[in-house]
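Note that one protein chain of the assembly has been removed; the remaining protein chains are unaltered in position.
Residue numbering begins at 1 within each chain, and the chains themselves are lettered A and B in the order written.
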Amino acid sequence: MPAREQAHALSDLAARFGLELRGDGTTAITGVGTLGGAGPGQLSFLANPKYRRELADTAAAAVVLAEADAAHCPVPCLVARDPYSAFARIAALFETRPEAPAGIHASAVVAADADVAADAHVGPHASIGARSRIGAGAVIGPGCVIGEDCEVGPGCVLVARVTLVARVRLGARVRIHPGAVLGADGFGLAMQEGRWIKVPQLGGVVVGDDCEIGANTTIDRGAIEDTVLEEDVRLDNQVQVGHNVRIGAHTAMAGCVAVAGSARIGRYCLIGGAAGIAGHLEICDRVTITAMSFVTASIDTPGEYSSGMPVQDARVWRRNAARFRQLDLLARKIGGRTKD
Amino acid sequence: MPAREQAHALSDLAARFGLELRGDGTTAITGVGTLGGAGPGQLSFLANPKYRRELADTAAAAVVLAEADAAHCPVPCLVARDPYSAFARIAALFETRPEAPAGIHASAVVAADADVAADAHVGPHASIGARSRIGAGAVIGPGCVIGEDCEVGPGCVLVARVTLVARVRLGARVRIHPGAVLGADGFGLAMQEGRWIKVPQLGGVVVGDDCEIGANTTIDRGAIEDTVLEEDVRLDNQVQVGHNVRIGAHTAMAGCVAVAGSARIGRYCLIGGAAGIAGHLEICDRVTITAMSFVTASIDTPGEYSSGMPVQDARVWRRNAARFRQLDLLARKIGGRTKD
Partner (left out) sequence: MPAREQAHALSDLAARFGLELRGDGTTAITGVGTLGGAGPGQLSFLANPKYRRELADTAAAAVVLAEADAAHCPVPCLVARDPYSAFARIAALFETRPEAPAGIHASAVVAADADVAADAHVGPHASIGARSRIGAGAVIGPGCVIGEDCEVGPGCVLVARVTLVARVRLGARVRIHPGAVLGADGFGLAMQEGRWIKVPQLGGVVVGDDCEIGANTTIDRGAIEDTVLEEDVRLDNQVQVGHNVRIGAHTAMAGCVAVAGSARIGRYCLIGGAAGIAGHLEICDRVTITAMSFVTASIDTPGEYSSGMPVQDARVWRRNAARFRQLDLLARKIGGRTKD
């Protein structure tokens, strides 16, 4: 990691981020670390109670923590109402940003009628198709392919090898990680006389401001209308979003979630890893789906929903699974009734 | 979206696609839309009964629909036996195809002994390896990597950033979406004295005519013989196909399906999203596997099979899952018997 020679006095950090300082404000902070791993000059944080026992022995220079933990902190600290988000903002000071000078790399290929802002960066081996526009300060990393009729808003970062196939419109400050593919054909097929015929996918993809899209995630373009992510949607890696889906603002999905076509998902939802969401259904705002669960019908009540089955010893599991296969018979035998 | 200035008289569409016209045949059609979203000049369709209630209020210029719905249509209509496939064929008239002029882009790298048809398109930053052949009219989009000893049949479209690693043979008119990887090493390992040794993957991948392969889908090459997709197989995004798998003609798989090595899947199968298929088994023709189900053994009877468990309220789920862990004990207590 390149040295970033900078030091911040703890008192300066307290002032800048609106936190309460306890202890020596002249403490110099030159980086961050975990409670267990931090050394001299490093700022750590305590947010998850399960790490509280590591506080007493920390070698960190200082710690961001909640009021209740401050008394037990052996080093100077910054007291925050929400230590995790306070730490996140401070840590950003120590983030390394890859070089991305304004201008178009000599190896990049840009269509004659594409429009690239003067201060945007277009990296090596990137290509930009007809009628596409790249906004002010945007970064198009190495190997990205921007197809035709796309818009990349101001301040967007396409890290590397991102593909926007066609008719993809990104708002401001959207961040997309390598291998992601937006705007590929949706999976539309009709069977005719024993063969599939392809249903044309004429829509696009619209991504709101401040969204983040993970590595190797795929978001298909709509069949007729657009696939839509509202603002501040956060998708982890390897998420699949089918055509015509709509995802509400501030919703987050962990890795490997699969969302089938035309599902509508509300705002402030949290979808756990590898969960599946069937198509043509609606999930209201503020729904949490736990990991590896399967949503097959609309949900109209906020709350937490599950169907991921935890492992057990394989021999026991096999016996239980065998019983499951006759659960209805078993239930009938004892007079149970299905009324769900 | 670029303007495609074209209009088709409704009567012309009826004649061209063999549909029955009802109402004003001079109606000009300039595009398509959904029943709820279509406006002037747009053709819509009604195939799924759940949208029937939107017919009365549609602002579409005309609608493709079934005989039974024609009487309720407030605008001119085209009557089809199968409205969805009729609409698909008409909508293709309004599809925009990206520019792909014949010839090899100056930035592409083509091996001296590769063979590219004169009317094929090889886009920016594509590379084509030794002894590979690109057929007539094929499109190799930007950033594609074609390795050694591959064949791309006539009329194939590799949209962008597709990789054919080695010994991949595509039939005619195969369409592959960005990020797909065909012909990577299968996952062959042998444990020897506490370390893995790699089993060489000497086979290839054979893909039949008219197949379509989704974004970020992976299809490994065979260990000794080939991994095979017969004609007209349709794979959605993020599907994983292990080495030596064989998939029968006209089978379709939705997103995120995982197929383990050496599975043999029949013709006209439908595999729902995120389903898993274990290795070394056989599935007969015309089997439907619903989403998020797990096939662990061969299936020799056509029909529909499931094991995806729907979500419920998380607290209730946890109680039920805890009971499941002792289902066999419970069943014994009431004298149930496993005979599946």
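One rule holds for everything that comes next: contacts are C-beta pairs under 8 Å (C-beta built on N, C-alpha and C of every residue); 3 or more make two chains touch, one makes a residue touch a chain.
Note that this is a predicted model, so its numbers are computed, not measured.
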Residue of B:188, B:208 or B:266 touching the missing chain in the full complex: B:188
Chain not shown: contacting residue from B:8, B:286 or B:325: B:325
Positions on chain A contacted by the hidden chain, ascending: 1-2, 32-34, 37, 50, 82, 84-85, 87-89, 91-92, 94-96, 98-99, 105, 107, 123-125, 141-143, 159-161, 175, 177-179, 210, 212, 214-216, 232, 234, 236-238, 250, 252, 254-256, 273-274, 291-292, 308-315, 317-318, 321, 324-328, 330-331, 334, 336, 338-340
Touching residues on chain B - with respect to the absent chain: 107, 109, 125, 127, 129-131, 143, 145, 147-149, 161, 163, 165-167, 179, 181, 184-185, 187-192, 194-200, 202, 204, 216, 218, 220, 224-225, 238, 240, 242, 256, 258, 260, 274, 276, 278, 280, 288-290, 293-297, 299, 303-307, 309-310, 312, 316, 319-320, 322-327, 329-330, 333-334, 340
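Here is the rule we go by: only the chains that are shown with their structure count from here on.
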Centre-to-centre distance between chain B and chain A (centres being mean Cα positions), rounded to whole Å: 25
